[in-house]
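Take a look at chain A:
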Amino acid sequence: MTGHTDWRALVAVAMVLLIAPAIPGIATKTKSVLTGRRGAPVLQGYRDLAKLVRKGRVYSDVSTWVFRAGPVVVVASLVLALLMLPLDGRSAPLHFAGDVVAFAGALALGRFALVLSGLDTGSSFEGMGASREVTIASFAEPVLFLCFAALVLATGHLSLNGAVGPAIGAAWPRDTASLVLVALALFVLLLAENARVPVDDPATHLELTMVHEVIVLDHSGPDLALVLYGSALKLTLFAALLVCVVVPRAALRAWTAPVAVAAGVAVVAVLVGVVESAMARLRLTRVPQLIVGAGALALFGIILLLR
Partner candidate 1 sequence: MRLIVLWLVPAIAALATGLVPSPRVTRWRVAVLVGAAALHLGVTVSLWSSPGESALNGWLGDDPLGLLVLTLVSTLFFVAATYTVGYLRRATPRGGRVFVSGLLGFLAATTLVALSQHLALLWVGLEATTFTVAPLIFHRHDRRSLEAVWKYLVISSVGIALALLGIFFLATAQHGVPGNPLILGDLLAHAGELQPMWLRAAFLFLLVGFGTKMGLAPMHTWKPDTYGEAPALVGGLMAGGLTSCAFLGVARITEVTMRAGLGPFVQPLLIAFGLVSLATAAVFILGQGDLKRLLAYSSVEHMGLLVLGLGLGGVGAYGTVLHLINNGLAKGWLFLVAGNVVLATGTSAASGTRGLIRTLPASGILLVMGLFAVTGSPPFGPFLSEFTILRAAVGGGHVWVAAIMLFLLAAIFVGMAVLVLGMALGEPATDAPAERESAWLLAGPIALAGLVLLLGLYIPAPLQRALAHAATALGGGAP
Partner candidate 2 sequence: MQTTAELLLLLVVLTDLAVLGSSRLRTCIRAVAAQGLLLGLLPVALASRYTVHVVALSAGTVVVKAVVLPLFLLWAIREAAVRREVEPLVGYIASLLLGAAAVAAGFAIATRLPVPDVAEPVLVPVALATVMIGLIVLTTRRKALTQVVGYLMLENGIYLFGLTQTESVPFLLEVGVLLDIFAGVFIMGIVVFHINREFDSLDSSHLTELRD
Partner candidate 3 sequence: MTFVFWSVALLLVAGPIGALVSRRAAAEFAYRACVSAALVLGAVPAVRVLAGGSVASRTLATPMPGGPWVFGLDALSALFLLIALGVGTAAAWFGVAYLHRGVTARAARTSHFFLSTLLAAVAALVVARAAVPFLIAWELMALASYGAIVLDHGQAGVRRAGLLYLAATHTGTLLLFVLFAAWGAGAPDLTFAALGGRTLDPAARAIVLGAALIAFGFKAGVVPLHFWLPEAHSAAPSHISAVMSGVVIKMGIYGLLRVSLLMGALPAWWGWALLALGGVSGVLGVVWALAQHDLKRLLAFHSVENIGIILLGIGVGALGVAYGHPAVAALGFAGAALHTMNHALFKSLLFLGAGSVVHATGTRELERMGGLARRMPVTALTFLIGSAAIVGLPPLNGFVSEWLIARSMFGAGLSASPARVAVLGVGVLGLIGALALACFAKVFGAVFLGRPRDASVVVAGESAAGITRPMAVLAAACVAVGLLPGVVTPPVLRAGALVAGHANPVVPAAASDPAAMAATWFTLGLGGALLLLWGVVRSGWARTPWAAATTWGCGYGLPTARMQYTASSFAAPLLGAYRGMTGVRVVRTDASLATHVADPVLDAVVTPGWNRLQEAARRIRPLHRGRLSIYLMYVVAALLAMLTYLMLAGRGA
């Protein structure tokens, strides 16, 4: 780490790691409420994890160590990505010039592990899910890079530490339009990367229609627990990134910043829920158009900045 990371940053990270399982719960709760149902309690995520950790595991006789390693890598890579966000608005525990690439790289690593562990089972369902996952990602990743490029141009920092940290506050008044576009693009990415409606419906359990859930059909017990925690963490991570872009926290006092982030993340989750209750799931072939649309937003944002 680059020396002067103060411990508050680590505390903030720990907090986000802690609240992660609740975030999907919030989204689902919102959805249920809006569609007039009671829905599962917000903290259901924690219960599921606790239950799964205690369970035994079943491994397919086809699968290899690749399958077993998958969940671990997923979680590890996500945690590492999280370390690069300046949650407290000052400095991220881990940051260096160009770490935006590292951030995307970490996400890709997780995806690679997940997809391979899915393919390891030799099941056609999980193969299909993996195929869809990489297809969607192949559209999402360039958009993510474009968003980062816009942030870099807006703030002049090659590191998330600056780009979505202190410098973002100064950037908002200067490049409001671009940043708004970037925020929108990031939100779409959040939906796509986490397989939420309109890209995919986590609530259904009809395998053929699903992306994310279907890859992990064969995981069980603690493995599944890790996977579920991972997906929750991924949602939280993206939400946190979005919040870091939208809410300049440099002005806030050291303790309030992380709290603000946490609150923001919850708000984003609610937003997701609202979208999910408002929209229907797109046909898979239409999904690229959605993401490319987001890319167009980001690109437009960049063009405004290059002007």
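Behind the choice of candidates: all candidates are chains of the complex that A comes from, given by their letters.
The working rule: a residue touches a chain if its C-beta (ideal position, glycine included) is under 8 Å from a C-beta of that chain, and two chains touch if they have at least 3 such contacts; residues count from 1.
Just so we're clear, the structure is a prediction, and the values are computed from it rather than from any experiment.
Of the numbered candidates 1, 2 or 3, which one touches chain A within this complex?
3
Going by the contact rule at the top, pick out the chain A residues touching candidate 3 in the complex.
1-2, 56-64, 66, 68-69, 72-73, 75-77, 79-80, 94-102, 104-106, 108-109, 111-112, 115-116, 119-128, 130-132, 134-135, 137-146, 148-149, 152-153, 156, 158, 207, 217-218, 221-222, 226, 284-285, 288, 295, 299, 302, 306
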